[in-house]
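Heads up, one of the protein chains got dropped from this complex, but the rest are sitting where they should.
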Amino acid sequence: MARMKAPSYALTRAPQGTLPTDRQSRIRGAQDRAAHGRVLSALLLSGPVLKALGLAAVLGAWQLYATLNGTRLTPGLEVIGASFMQMLEDGELLEHAASTLTRGFAGLAISFLVAGLLGFIAARSWVVDAALGPFVTFGYPVPKLALYPVIILLLGLGAGSRIAQVALECFFPIFVHCYAGARAVAPKMEWLARNTGAGRWRLLKDVIMPSALPFVFTGLRVAVPIMLIVMTVTEFIGDSQGLGYLIARSASYFDTASAFAVVATLGAIGFVSDRIVVKLRSRVVFWEKGASL
Amino acid sequence: AGANADACAAVDLSAAPAKPVPIRYGTTGGGEEPLALLWADKAAYPNNGKFYSLEVTEFTSTDRMTAFQAGQIDAGTISFPALVTAVHVGIDARAVAALIQVNKEDNEGAFAALDSSNIRDIKDFKGKKVGYYGPNTISEYWVKSALRRAGMKPNDVSFVSLPPPAQEQALRNGQIDVAWLARQFLFKATSTGGVQTIMTPFEATGGQNQPSLLIFFSPKFIQANPQAYCAWRKDYQQALSNWSANREAAYPKLIAAKYVTPFSAKAGADGGRSEGGVIPLAELDATMKDMAAARFMPPAMVQPAAKLVMPGYSLVK
Amino acid sequence: MLQVKHVTKTFRRGKHIVNALAAVDLTVSKGEFLTILGPSGCGKTTLLHMLGGFEFPTTGSVEIEGKPIAGPGRDRGMVFQEAMLFPWRTARANVAWPLEVAGTPWRQAHARADELLAMVGLERFGNAYPGELSGGMRQRAALARTLAMEPSVLLMDEPFGALDAQTREVMQEELTRLWQTSGLTVVFITHDINEAIFLGDRVVVMGASPGRVVEDCVIELERPRSSETKADPRILAYRSHLWEVLRRESAKSAPAMAGAGQ
Amino acid sequence: MLQVKHVTKTFRRGKHIVNALAAVDLTVSKGEFLTILGPSGCGKTTLLHMLGGFEFPTTGSVEIEGKPIAGPGRDRGMVFQEAMLFPWRTARANVAWPLEVAGTPWRQAHARADELLAMVGLERFGNAYPGELSGGMRQRAALARTLAMEPSVLLMDEPFGALDAQTREVMQEELTRLWQTSGLTVVFITHDINEAIFLGDRVVVMGASPGRVVEDCVIELERPRSSETKADPRILAYRSHLWEVLRRESAKSAPAMAGAGQ
Partner (left out) sequence: MSTSGSMAAQLMRKQSFLGAAREQTWLISTAFTVFVLAAWEGLAMAGVLPEYIYGPVEIAAAFVALARSGDLAAQTGPSLYRALSGFFIGSAIGVMLGLLAGVSRVFRDLFDLTQSFTHPIPKIALFPAIAVLLGFTDKSRILVIAISAFYPSYLNAMNGALGINARLLWVARNVGASKLRSFFQVVVPAAMPRALVGVRISLMISFVLMVATEVVGHSNGLGAGLMQAYRDGEYGAMYAGIVAVALCGVVANAVLQLVARGLGVGRHSGGASHG
């Protein structure tokens, strides 16, 4: 193993933190250009700071609006925060959030299974593509929310109708993304796969899926918020569960602060889900690193 | 002049202003027929367009108060619980007249169950799913009041919030066991058959007269435009008496104005109107007490009825 | 046996058509090593794609063992002009893929992949992703992947184009050894006349405008060929002959290039 | 003048690091034609990318006229190892793009693009999209695009790798002519030793494990060089010398390749 003149070319373990990354080198290059005054801007432009700045800007704008406007309809962050803590202590918030999440993710899972599968099949088989074509073209611009009454009539007012509504509303975004993804395979790569004699399943698993993954993840990122939105809107009516119900109830007591506290909770839930999806994406689709202008 | 004196008596309605004052009014879209006559039968109410002009916008219940707080409407229709809550949280809206009155003759609607079910009165509600219009609506109060009277607890039933038209279907599909059916839906359901009335609001509240739907105004608006307001109020009272006198003559006009559909017109007489649109303060107080007792409303919200109305300008007794 | 019978291929480009191949006839015997030379754009790649079953002739037919080629098959391994590695797989996993497809157990497939990578001089880069390999390394990895398929026909499109002279020689020797021990049929496109002569049993020269076969030259050098063979005077003769043909072809196509309208 | 001063470059691959270049020193004078040879994966492309300003050294510095290179510039035209044409633009529009960027009127830019396409023998393919061009055609189009920039330094990464011998000779002559008339500085990576000698004022050989300069050889052949020059006996001498160096380098890296653990 350890040969006498082990070439430094060989792969060696990087001593932690000693190696400048590409970007650091680039920054260094930039620093060479203008020797100083860059430290502050480098700090300001660092990832975490920027991310926090972006969010702070939005929240700050809200607070400003609230302060200037001063009506009960746009409560300030401190009022919303107080309502939030109150509901958290009551245990109400968690209970309703749990109800929303279990139903919502159940719907999303169903949608992903069905739409993902159909999307891939339609992308790869012109017969299925042709058969589904008119339904996709006509079905996807139809606001599925308009069908909710019918769904209630069919499935009742509990979990069933909500799960169905979420599945229905998320169906097309997921379908469209999976369809586009399954068609984004580089032609030569597919030739190659067919050359090795890869069967349908192989082709799907090892070539089409990886090529489609960037699209699928975008689909997921689009679908999670749609799920939360649909859950909220459908919970405005029906059995008294979920964050949507909580919003409706707060609104009927003209308790805007509580309503916004619930809305913020929805934002937080969506935020966490989105972070998970983003982390997963960078793990799974590691070969798409992005480029800078 | 004191709270009891009618301030409108002092308002001069002989000379109209150069331009009528617009009253931006938010409606709910159900059971407001007498009010709707003001624009559906405009010719009969010449003050509309002379002293005031009614700009009507239809809202869902919570949106209406949002619009009001944002200064986008001056007046509107409000349910009694919503009024209590609004005044309690400090919204500057005060009731000036009654719109729907729960009383013995009232047929604005009823709680109903399927013939095939074994629900016959409030005692059978235990563990059942009851359709209502949502939290803090008057339909919730009626159920809770009846439950209290029957010696039961509010959470003996589970409430299912549903928009009015969905109630009948949900009942027939077994998604709920008891539905709250407003007049035209009750009419439709009973004419189809298989559904029977369990209790009316009047029965549910133990025979208590009470206004369930009120008209509110912004006190600031009235103070700034007493003439427009009083002219409107006069017209409204006129419309009420016309409505009581001859509903059959009014329906075609309401249909033409698209306020009601021909079908709901067939649902017929209502009877749930207070004489001259007057708000009986004593009834309000009694109802609020019952609301608190039925655990529909936190006791902290109970307040003297006089605080809910606009002193001087309201039709009260 | 591969047979290309009177094949033409036209591509449509908007309103225009491009005649890529005109009446190509070609037979490759079993176990033969055929090399193809020809000016840039004369249709070599197009022809090879047809043998692979990826594209189809506009007229004429392409047959294997007397049966028309209906699509790609594991029997005909293809090395594309661009490496076309899967960016989501390491070099090793890329090479192991055809084996996994064939149902080889994972461990075995990866062990074999390591052997093949060693053969092309990439043993230390098994864990590297394609984006981290140099151009020549990618080409070698792609070659290893195709070899993993153990095809009976090897279709290679300028596989050593991005390799330095030394590595190229090593690879040529490896390929020759492999071919001799396994009875492979090889169709090999190159731009290097020496390579074409050194490797091939037969060198075919294609001409452009439109693409067709202009020279079919049997190389009568003994096997096994070694670096001494390279000094053989016959090689020089072949060289100058093929060079002459190529020059004539390019010259012929050059004015045609300039003259032909769209 | 381009100066590479004690440059090292390390790539990070997960937990491992790859030493692509170790202490490279190199100076290219103004107007010089420098060719680079070296085994596959020795870091030639990496070095060229640094001269282009696309990548940066881990240690050391790369300078132009005494100033560190901070980024890409129009003065240094780059021909990439892969053609990197814009797939959504026709060949003509691809070549015209640098001119459009420089503010040349559309009509003029396209006229000039047609000239350049003709120069690389693609006059009939101005309307073709890159996906419709053969490998060699794409390479030529990419070259034309870089020439359209009229850079003062030309950085070329195996630009003629996918060309047949004949086309290659034509292109070599064109390039030489261009270089002689314009005072260009050229850094040219190739795997063809003859090409390196025929084109270069100086040939640099790089070695692998890790990448560094192992030979710097001035070619003392008179200009202009013609096809007769190719018969010059000195060429043979250079050839065998460079070949020897390359062989030694590859040989040195080969056993290391086999032995080095991960």
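Every chain is named by a letter (A, B, C and D) in the order it is written, and numbering of its residues begins at 1.
As a working rule, contacts are C-beta pairs under 8 Å (C-beta built on N, C-alpha and C of every residue); 3 or more make two chains touch, one makes a residue touch a chain.
Bear in mind the structure is a predicted one, so any value in this text is a computation, not a measurement.
Asker: Kindly state which of the options A:64, A:131 or A:280 is in contact with the chain not pictured.
Answerer: Counting the whole complex, the residue in contact with the absent chain is A:131.
Asker: From the list C:69, C:83 or C:235, which touches the chain that is not on show?
Answerer: C:83
Asker: Who touches the missing chain here, A:145, A:204 or A:284?
Answerer: A:145
Asker: Considering the whole complex, not just the chains shown, which residues of chain A touch the missing one?
Answerer: These residues of chain A touch the chain that is not shown: 45, 47, 50-55, 57-58, 65, 69, 71, 73-74, 122-127, 129-147, 149-150, 153-154, 169, 172-173, 176-177, 179-180, 183-187, 189-190, 194, 211, 214-215, 217-218, 221-222, 224-226, 228-229, 232-233, 247, 251, 256, 259, 263-264, 266-271, 273-275, 278, 288-293.
Asker: Can you list, in ascending order, the chain B residues touching the missing chain?
Answerer: Per the touch rule, chain B residues meeting the hidden chain are 26, 29, 57-60, 62-63, 66-67, 69-70, 72, 163-165, 168-169, 173, 185, 188, 261, 263-264.
Asker: In the full complex, which bits of chain D touch the chain not displayed? Write them out.
Answerer: 52-54, 71-74, 76-78, 80, 82, 84, 86-89, 97-98, 101-102, 129-131, 145-146, 149
Keep in mind that, in the parts below, only the chains that are shown with their structure count from here on.
Asker: On a C-alpha centroid basis, what's the spacing between chain B and chain C, in Å?
Answerer: 86
Asker: For chain A, what residues touch not just one other chain but two or more?
Answerer: 10-11 - these are the residues of chain A that touch more than one other chain.
Asker: In the complex of these two chains, what residues of chain C are touching chain D?
Answerer: 11, 13-14, 16, 18, 37-41, 44-45, 81-82, 118, 121, 123-124, 127-129, 132-137, 140, 158, 161-168, 170, 191-193, 243, 246-247, 249-250, 254, 257-258, 260, 262
Asker: Mind pulling up the chain B residues that touch chain A in the complex?
Answerer: The contact residues of chain B facing chain A are 61-62, 65-66, 69-70, 82, 85-86, 89-91, 129, 134-137, 158-163, 166, 169-170, 173, 175-176.
Asker: Could you please specify the touching residues of chain A with respect to chain B in the complex?
Answerer: Its residues touching chain B are 71-73, 149, 152-153, 156-157, 236-240, 245, 248-249, 251-255.
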